[in-house]
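Part of the complex only, each chain left as placed.
Think of it as A and B in the order they're written, each chain with its own count starting at 1.
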Amino acid sequence: MNEHQYVLTFGCPDRVGIVARLAEFLAERGCTITEASYFLDPHTDWFFTRQAVRADSVTETVGQLREEFAPVAAEFGESVQWKLWDTAEVKRAVLLVSRQGHCLRDLLGRVAQGDYPMDVVAVVGNHENLREVAESHGIPFHHVPFPADQVGKRAAFNEVADIVDGYAPDAIVLARFMQILPPDLCEMWAGRAINIHHSFLPSFMGARPYHQAYRRGVKLIGATCHYVTSDLDDGPIIEQDVIRVSHKDTPEDLARLGRDAEMQVLARGLRFHLEDRVLVYGNRTVVFD
Amino acid sequence: MNEHQYVLTFGCPDRVGIVARLAEFLAERGCTITEASYFLDPHTDWFFTRQAVRADSVTETVGQLREEFAPVAAEFGESVQWKLWDTAEVKRAVLLVSRQGHCLRDLLGRVAQGDYPMDVVAVVGNHENLREVAESHGIPFHHVPFPADQVGKRAAFNEVADIVDGYAPDAIVLARFMQILPPDLCEMWAGRAINIHHSFLPSFMGARPYHQAYRRGVKLIGATCHYVTSDLDDGPIIEQDVIRVSHKDTPEDLARLGRDAEMQVLARGLRFHLEDRVLVYGNRTVVFD
């Protein structure tokens, strides 16, 4: 986990010999593979892989490897998608929050603990109350109030977008942000914007899921970490989990219990993203955990 | 669990003194209470309780207790609901099945193992293929074919209803029956008909839930045991559970993995019903587990 690695992710329409070609490329350079995963989707016939090699087993830099791998990737056609990540290049995240701080505190605690692979470069909040939490970790906090009217809201989104893009982050995390991103931001941040939804999607889409869950009398509540798309609550799912509840639990209890699921699911799902373990196809994900 | 008990279940609009009155009634008769649960629903202000007493701590028969308790219950108004069950009166169940036998086999196995509180008095199937399973346990199997047309289907339901009612069962279990009960049967069997739905309701209501789950790319699949009402897939939920799945699982894998959840959830939920642990109010349940 903490060793220095180069991580290759690769996806393309399947054909015989992909694994052999990639393996040959790595073997020629003396790479020690420490982790390798493959998946062939039987419905679309797309092939996906993620391979991690020990950085110290290779003499090339990651830049050289990228240059040398580009023509190999090109052999597999125009639709190939690939990335080569040097784990020494720590991923950068901006966290968007509203009033509730449990996910923010949990993520900042993990980073402070030294066991989470990201730098939080900024926190943006539409309320002031979490400023102190961010700043006690030495992280700049930007307050962008969200008015109720559509014009004011749009202006606020533009301001958020400017702030976020100024940091060029690898992940934009909606850590209980409670505002629906407009389609243009969804598109601009596609594959980087990650939301934690406080229900086991697709159950209880939309507003106040814990009240919906209470009314339906479910015996488990959940949380869903997914990529943000313009189809509200319908983006590709990265991770989900549930917590057992009972008739004794009020909607407020469900919300309190659910916060544990939200923290855990966001922390796990976001880690998969940061470690380049998630490949998206259509509205489904491959998660090489 | 296996000791001989009298079990009182009781529900009425809350007021001060219910617990005291019931406790007094039991104490006067020397009852040793081995299990007692209470619940006050804060939204409807209804009070629910289930109390189990050792049969050998009481000199009265259950019939006498019922007679003596009736006027006590009446003190709490007309809307009181109560039951007094003698665990020596083993509950009777009819199981309705289609082609898939995993829930049937699992339940019959539990009964044969001697650790499930019911007598299966009959199995009704709309196919012949599970006859042997029922008959190898010495249980009569009734084959009622279901034609595709509405008139034929209605006639088939009438035949099923006649067979079922002939057994006067305490539970009518739709063990993957795959046929939608008409409203009149739902009403006639209200509180006794129990279904196992192969999804984590309210996700993926309706047909082919595993295919729906596959398309949505969820990371957990589930099953729901609920009372049957005329609102399809919307009856009061008794029990639910989930199983972790991944991108590698095809719809067929989801169906196979899901069968484990179905068996477990039906076995647990039905047991709660058979042990008088479930009280229904609106479309919610109190489950005193």
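One rule holds for everything that comes next: a contact is a pair of C-beta atoms (placed from the backbone, for glycine too) under 8 Å apart; a residue touches a chain by one contact, two chains touch by 3 or more.
Since the structure is predicted, the reported quantities are computational estimates derived from the model, not experimental observations.
Note on stoichiometry: the full complex in this file contains 4 copies of its one protein sequence, with 2 placed in the shown coordinates.
FYI, only the chains that are shown with their structure count from here on.
The angle of the rotation superposing chain A on chain B, based on CA atoms and rounded to the nearest 5, is 180 degrees.
With centres taken as mean Cα positions, chain B sits 41 Å from chain A.
Chain A contributes residues 39, 41-42, 200-204, 216-220, 222, 236-242, 246-248, 250, 283-287 to its touches with chain B in the complex.
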